[in-house]
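Below you'll find the structure I mean.
One protein chain omitted, others in place.
Chain lettering (A, B and C) follows the sequence in which the chains are written, and residue indices restart at 1 in each chain.
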């Protein structure tokens, strides 16, 4: 490894791996993946042991550690099972937002239950037909007599169908704001989005706000700061995504090594074929590179380097590596790799899906190019 | 950057960059590159300032620092000019071997002049028709009456046409050994190899040993250990090669950024075209990844992790990145990029050549695969 | 850049197929995907309408049409991305074994049903330990007088549940040579000792009833051997050319279908106030993919032309198989990258196509096997 972990990080890594090895039952998870169910039992247990929100504030039942520690946990969980790992790690999704902008009361009410595995949060940031552009925001919130009244639509809401509350990005008089809306707020219609190519254990939803009301104090941070808050949050999410990608790659690699060393064709172990060995070398190199940039980016973030470019790079490359490694894993497994029971097929789907999570290559490259070249005007052709 | 340098490393980096900026004259170097001449003046000055052999022992005029510091110097020099940077850095080539196995007398006689810029050394390891395989060794050394008598041929001897002495890998009765041979030893025929695709300022040569004699005490390390010594040395060389590659990539990038921000086509700066911006993003990401693995591998080496796999990975990826970045640099420069005066064209050739230096992808992937899969027998098809 | 000459008759046939599929097939696909089985009635409807084995002579119940009609069927089946109704496999991979190698009595007995869809076919080569290494198969066929007794199992068999007739490869255990002991046999469904597994759960091809086949003292008459005893391996190798052309061309059609879908998506979705298709990086990605498809289409059509003319094209077929299936996989991935997670919902078309196409570089000879074959043809 090119970046050495410190003692505490090594302990976390080991604990997360042991938890996953002990609690992630292969056959149960294949069934959950197939049916698209959230791994509730494992989630509860992970929260009990403190694996959810390792980087949340200790005061609110978080671990008080860094994003790096959460990334290591994501890696270990996804290595054991990509789908379950993703679902468990997304159970803390948006906690960073509440940490960054929440009042103590809000943190007590919303952050703590996340860390304790008592609720899920659905980030309602994106709108139909806008891809992953955050603006323009067509969902409006009007302040009327001490109450926010929200009208509009959100889509691709992570955890949407299982969440207890939603930070909703709304246009307000003061600019973009984030308002916390409870799942049973009148006028809120939650429609599950159905099965996805990957990350099947996390239930996404479409939300419709038909004059939904929220108390004045449900605003998260100052109105007008909503966009910046979400952007910062997404940068952190990308680091955790990079950890997931790393785990997916490593998990696919583990299975491939064990397959290659046991499977025989043409009278010899397939691991003795030079072409296959070089594929394995390519995979190992990709994983090493992904780990280097993911760990480095997380460390930089925890060291107060909040530049978005490293997290965009880390997610971009780790996802690229995960997809390539999982793809080769399927290929090397042959027909068995295409079967559900071969496991690597869902690693492959999860890798592909993760690459599209809350951004895409185009958007991440825009971030990197802006950082490298400066923000020149009119980056598109006439 | 994903791996933070310490204060001393930052100082070295800065000093090397300032030296290159001050001493590397663009037009002089274009001429030297064209005519294939070693940059003697710059070499002398670099040695005077201590840039040659930063990681050699202080006792013998080295810098007493690590490979990492030499890698940083290679990066800075090659960033300013790939061809000159490579030639200067190769002027310390094989010093590592003498450090590892030399007696104090040998170090005084051979290592110190290298560090002082008073001599060049030509590593005579490879033989005609064997590619970069180190064995079988067809050059034989026989011990007769207190003298080694050497017969055989070596090729692709780095610095060969300008070197004052050569560590020669020979088969002896005790197994592979390294014998130090002076350039004017009777029976030694040195034939310059002519112009190469890249690294044109380093003069390579073919050597023929027709009963060349060397004193008993000219053996470097114990007979029988030659192969291991050369392998260890090449692992270190790969780290320095990775630094060169990094510098080539960064130098090509520097020129591309400045071109893209000034060149106009279709009425606008070309840096505003999205396609070009995304190319720049890809280049920036590749450089970041290369830097991560190169720095990480050098740090690991200096921290006594002598596993060959990281240095193989670092060279493999950094060279891949350098070639890709230099290629895009040529493309983005358009017709000018193809002209000698555009500079990037020799960065591109140097990147390609470096990738073939003392190994190739196949060999490096073998090292990585062996480390990942274990050394299984019969890695080739029947 | 026209290579193949499609006539008005071809065009009319295609039109009929397209409207048949839209009306009678497409509405049922989701159900087939969910249940991992495709109703026999759909096969029969395909047969009744002349979309199975169009090349088969009229005397065997076919229409005696040229090979391009088969190509039309693959192309249109690919456009609706429905793997359960594996017409290409049945019509152009399995039935040709019977047509080429069976005795006249067997041909008269089976071929009309193959064309009508009453008889669904499968070919059984692969075994758990004999994947790329086909000749490692362990299923045995032992002759006792007029009977052949089969023991062993096969896996990853497409049409495995629906099949009425299996072309089975098995070995004579008395012959030690890996290749010379293999023969091909016809085994009917319901033959005692022959049983089927349950459909595999797979990444894709969910409507395809892929399964295992088991043979336990399964007895068939000697007349059910195809061709001469011991000729099985060369027969397989001979027929693999057409099978690989089916796979390669299908993968190319799949790539084009995915790309067409993506072009439509990019023209209608906006980002930052303009159509995705107006963003330069999206345009270039689409252009690169379109170029791949166009170039490989030309190669596929040339390959089909040469195949129809009876040329020896093992090298080119292997190149096509590896390159087109790889392209298809890559295009699936890139299309999703461009469209983003909205298109990764299973309610869209792309996820199924992404999942379906991934197997094409594995089956009918992995791409690594293709490369080994090409290396041989190059004399390496």
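One rule holds in what follows: contacts are C-beta pairs under 8 Å (C-beta built on N, C-alpha and C of every residue); 3 or more make two chains touch, one makes a residue touch a chain.
No experiment lies behind these values; they were computed from the predicted model shown.
Colleague: Kindly name the visible chains that come into contact with the excluded chain.
Modeller: A, B, C
Colleague: Which one touches the absent chain: A:126, A:273, A:295 or A:317?
Modeller: A:273
Colleague: Can you list, in ascending order, the chain A residues touching the missing chain?
Modeller: Here the touching residues of chain A are 273-275, 278, 381.
Colleague: Can you list, in ascending order, the chain B residues touching the missing chain?
Modeller: Per the touch rule, chain B residues meeting the hidden chain are 34, 129-133, 155-156, 193-198, 264-266, 275-276, 323, 327, 330-331, 334-335, 337-341, 345-346, 348-349, 352-353, 355-358, 360-362, 365, 380-381.
Colleague: By the contact definition given up top, give the residues of chain C that touch the hidden chain.
Modeller: So the residues of chain C touching the unseen chain are 1, 3, 263, 266-267, 277-278, 283-284, 286-288, 290-291, 294-296, 298-299, 302-303, 306, 313, 315-316, 319, 322-323, 368, 371-372, 374-375, 378, 380.
In this text, only the chains that are shown with their structure count from here on.
Colleague: Quick one: which chain's Cα centre is the longest way from chain B's?
Modeller: Most remote chain from chain B, centroid-wise, comes out as C.
Colleague: Compute per-chain Cα centres, compare each with the mean of all protein Cα atoms, and return the closest chain.
Modeller: Smallest offset from the overall C-alpha mean is found for A.
Colleague: Any idea how many Å lie between the Cα centroids of chain B and chain C?
Modeller: Between these chains, centre-to-centre, one finds 52 Å.
Colleague: What are the residues of chain A that contact at least two other chains?
Modeller: Expected reply: 266, 362, 365, 380-381.
Colleague: On chain C, where are the residues touching two or more other chains?
Modeller: 279-281
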